[in-house]
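One structure is given below, represented as structure tokens, and several questions about it will come after.
Removed from the display is one protein chain of the complex; every other protein chain stays in position.
Each chain gets a letter, A, B and C, in the order it is written, and its residues are counted from 1.
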Amino acid sequence: AQNQSKGGNAAPKKTPKVAFICKDLSQQWFIGTSNAMKKAVEARGGKFFALDCAMSPDKYMTNLDNVISQKVDVLIVCPPDQKLSQATVQRCQAAGIKVMADDDGLIDANGHHIAPALELDAYKVGQSQGDWLGNYVIAHKSDAEPASTALLVLTVPTVSSIVPRSQGAIDEFKKKVPDFPASKIIQSPYDGTSDKAFNVAAATITAHPEIKTWLVVAPNDEGAQGATRALEQAGKDKQATVVGLGAYLAKDEFKKPYSAFKAAAYLNESEDGTIAGNAAMDWIQKGLVPYAKYKKPGSKFGVYPFGAEMVDRSNYKQIMGADAN
Amino acid sequence: MTLNSSVEFKGITKTFPGVKALDGVSFLARGGEVLALVGENGAGKSTLLKVLNGDYQQDSGLYLIDGAERHFKTPQEAIAAGVSVIYQERQVVPYLNVAENIFMEEIPVMRSGLIDVKQLNARAQKVIDEFKLPIRPTTKVKDLSVAYQQMVEIMKAYRRSPKIIAFDEPTASLSESEISTLFEVIERLKASGIIILYVSHRMKEIFQISDQVVILKDGKYVTQLPTRSITEQEIVKLMVGRELGDIFNGLSRNEEIGEVVLRVSGLTNDYIHDIGFELKAGEILGFAGLVGAGRTETMRAIFGADRVNSGQIFFGGKQKRVEAPEDAIACGLALCPEDRKDQGIVGGRSIADNISLAILKKLSKMGFLDKPKERSLAEDAVRELRIRTPSVDKKVGELSGGNQQKVILARWLAANPKVLLLDEPTKGIDVGSKSEIYQLICDLAKRGIGIILVSSELVEVLGLCDRIIVMSQGRITGELKRKEANEEKVLELAMAGM
Amino acid sequence: MGSHDEITSDKQVLGLVGRAFKAEKVGLLIALLVMIIVFSVLTQNKFLSASNIIDIFIASSMVGLVTIGETYLLIALQVDLSAGSVAGFSGVLVTLLLSWGLSMWVSIPVVIVVGGIIGFLNSLMVNKLKLEPFIATLASMSVFRGLAYIICGGKSVFVMNNTFLTMGVGRIFGIPIPVIIFLVMFLIFGIVLARTRFGRSVYMIGGNATAARLAGINAQTVKAKLYIMTAAFAALGGIILAARMSSGQPDASVGLEFDAVTAAVLGGVAFSGGIGTLGGALIGLIIMQGFNNGLMILNVQSFWQTVAKGLLLVAALSFDYVRNLKRKAKT
Partner (left out) sequence: MGSHDEITSDKQVLGLVGRAFKAEKVGLLIALLVMIIVFSVLTQNKFLSASNIIDIFIASSMVGLVTIGETYLLIALQVDLSAGSVAGFSGVLVTLLLSWGLSMWVSIPVVIVVGGIIGFLNSLMVNKLKLEPFIATLASMSVFRGLAYIICGGKSVFVMNNTFLTMGVGRIFGIPIPVIIFLVMFLIFGIVLARTRFGRSVYMIGGNATAARLAGINAQTVKAKLYIMTAAFAALGGIILAARMSSGQPDASVGLEFDAVTAAVLGGVAFSGGIGTLGGALIGLIIMQGFNNGLMILNVQSFWQTVAKGLLLVAALSFDYVRNLKRKAKT
């Protein structure tokens, strides 16, 4: 492996080690990002391994202990909760390990970034859902009968990174369709699975028999799919519009002749992983602090704004490429 | 010495759903005397002791100890007041050792709060020595035979130095030697002025140990008499309400012994060695021996309930592999187990369910149970064996000990096998019912069923069996024909090699 | 004697309304009634609308299948914690098979058989390795959840096969097919449990395994059947869920077994074995799912839903408190 460290220290170094502590490696998104990271790191002669927290803060701490013992060069983290940021940075500093964040930034009590981050801004992703839905409503005049139209926002209140997605969707939608009555925006909790989303959506439909046109935003594709099936079951899918997030289930819904599941925020997992993996290797091999060019005045670290792209029936193939199959 | 101590029951009444277990029972027991409490199965003996122990609360009536009215709300209060009751059902903690069981609520501790193991074991050893038993304080109770587990219970009650001690059928699983040790202890307790209540169905013991007899019938007090002033026949008549002749002479026996139905040879496992014998159709074969002789283990080995290291089993001349009870049952074998509580009853289920357990196949068509038939079968059994219960729907766990035993027996009598192994079948059954059960056994023999009767009650083996095999220390030490057998000969063989 | 006869005939009168309405279940029925009344009032009768009742039954259908298995198991003093994982695994497997082009008439039976094999493995651990059911099935819970992810690489699998989807969303006389499947299974297995030799042996094994064994009941065979049955039901449930959602998801049905066990226990099945009926379990299931549904209609905040569910459990079971008081007085 070639070493191009700037200090002119030409002594051969051992293989660089990059670790990724991920909040949930059972999610398709993270599997994709971690695979892309691995590819990027290994392509440049590094060694990469990923550790799963299964959404548990305890496992995160155990994993952290573990990578510190293993003396990795760069640690990429996506913590199950951002309140773990300071513990992470302190521990890594003490151990002399470079740490950077992926998807969720590492922030202090005031919300300032305390490590470089590629941030999947959950709020922004939500906004793009809200934006799409707002445009759709305007274009199709879906809100012509306000008394019988409602927006169902499925959300998972127990997962801190999901809450802002829903909020972003609501805020942006309100901005686009300012006349939409606030009383017709219904937030309902589910647990992230299709099954529960189905039950919640079905109960909400029952609770509001007067609603004929349902607009639904879900923070993942499972939720959107469950809601779609519930709408079909209640016979209300033809007038409904469901927006998901991830597009991994949406792409197949698009292949059907009709589905109320009409759009999703697509996140490019391999792009995310590739950027992060390369940034980590640059840090080790070139001493370049990641994402420095995104540094805003006054802040210590740069944050790469990783955004989502909305896909629907018309454009998913070109935007998603191989992911569309 | 408190020779004037006493316990007096006045009008004790206790009802369970559908049964009046005790109905105005009054009597008095004095210190320095053994009072035997007798009555048929379900007469209310155990219930009375549980009331005294604070385990059950009577509906009405009261009891006085040393003239003062007492009312124990928990067994704990009873223990504190010097009452110690040994229940009919063994109550040991299997994974604790002997010493810990004996001293359960009074384990000695050091000043640090830690258990004083040395003292605990020393004190336990002392009690064990008083009972002259060859067991160690540190042995886990689960590793003891049933008899020694029973002795552990007796020692537990004894070492509390109680004022009143009550034994509920303590000898049901003991052999002669333990019984005589127990009786020595009881004599000593008696001499020190303790009040002793003694429940048993064994008339011999009652005359041997008791001073007073109280008879209960259907939950009611019948009479109290000095033991000296009454005969066995009189007691039985008062208990049962009719005369019983000599049980064994009155039996109508099977005279036609048929072909060999079961042959065992060289049967060996961890507990038994080289067991071999033959059983013929219509024959009643007794197995005698002291506790721990290996009779139970022999039956279990034949039945496939225990592993066998070597040996062969032949049914009707054909060698069969018996690896599990199903195999044995398929060959026409049935085993009525010795341990009622752990291996016999399904306490949470009804009498009918329990009686039909071994014949579910016969009772069903295409997998569906014929419930009316099951019920009538159970009702017949209840009548025939005089099981005291309001209905066949009652949970077996709520029956008296003797009645539970009758249910188990009814299960196996209904099974109608070719070979029936009965291990202590009359344990805890009252004298009145015994004669009926003996006749039932004889009737089965007449139908050509080969029967093995394992019993620690020698009179039973001698009176009922055509032939007696005696075991000692896991081996067969001899075989006696009915005509030549007597108590001395059996005992001699039972002690052989010890 | 007299008084008891009266009791019996009382019971027989009640018995006319069916086994599920036995005196012992009065507490349960009161709980069900109270729930229905409270939610009907709170939701202005939406709770009792036909479409909502169907929703409750749809939500019950999958848990319901597993509840049958868990009820049998609990009565026999066993438990299967792997049901949720098996359901998840089966949902992924069936959609994978379909996506490889296999016909659903092959895929479904294959997956149910695979479920049965998993159940058989569970029973081997219990019967042969003598592991505690709780631990043995906790192990397979872990194994099959892992395999669910592995076989699909962590990605949900989409199904397009319309005949297959009908199984999840089709209706017959207005009743969704999953509901029909689950109710028919309840009926069949309720009768099997209450009326057949096999059902009886389940009770007897739970009541005293040693006694049952000595009476010639092969407890190991019975247990094997129960584990196979439960896992097959879980597989069927997973298949139906996949058909309902038109995708197989590796993270589906986590905790399904706990819901099923909770439903059974709410319905009077005891952990101590030997007690309970499938009719009771059905009521328990409806109480549980009805309650969840009611909270959802009311759109109660999710955290409070969690709290309320815990309280429901305690409250519903405390309806039996009076009975317990009596029992306590006796012991």
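Here is the rule we go by: contacts are C-beta pairs under 8 Å (C-beta built on N, C-alpha and C of every residue); 3 or more make two chains touch, one makes a residue touch a chain.
Computed from a predicted model, the values in this text were never measured in an experiment.
Within the set B:28, B:104, B:251 or B:491, the residue that contacts the chain not displayed is B:104. Considering the full assembly, C:143 is the residue among C:29, C:42, C:117 or C:143 that touches the omitted chain.
The residue from B:68, B:114 or B:366 that touches the chain not shown here is B:114. Of the options A:83, A:140, A:175 or A:300, the residue whose C-beta touches the omitted chain is A:83. The chain not displayed touches chain B at residues 53, 55, 74-76, 79-80, 85, 87, 91-96, 100, 104-105, 107, 109, 113-115, 117, 134, 136, 138-139, 143, 156, 305-307. Where chain A meets the omitted chain, the residues involved are 25-26, 49-52, 54-58, 60-63, 65-66, 69-70, 80-84, 86-87, 90-91, 109, 157-160, 163.
Listed for chain C, the residues touching the missing chain in the whole complex are 125, 129-132, 134-136, 138-147, 149-150, 154, 209-210, 213, 258, 261-262, 265, 270-272, 302-311, 313-314, 317-318, 321, 324, 327-328.
Here, only the chains that are shown with their structure count from here on.
The chain closest to the protein's centre is C, with centres computed as averages of CA atoms. Centre-to-centre separation between chain A and chain B, using Cα means, comes to 72 Å. Within chain A, contacts with two or more other chains are made by no residue at all.
Counting partner chains per residue, chain C shows two or more touched chains at no residue at all.
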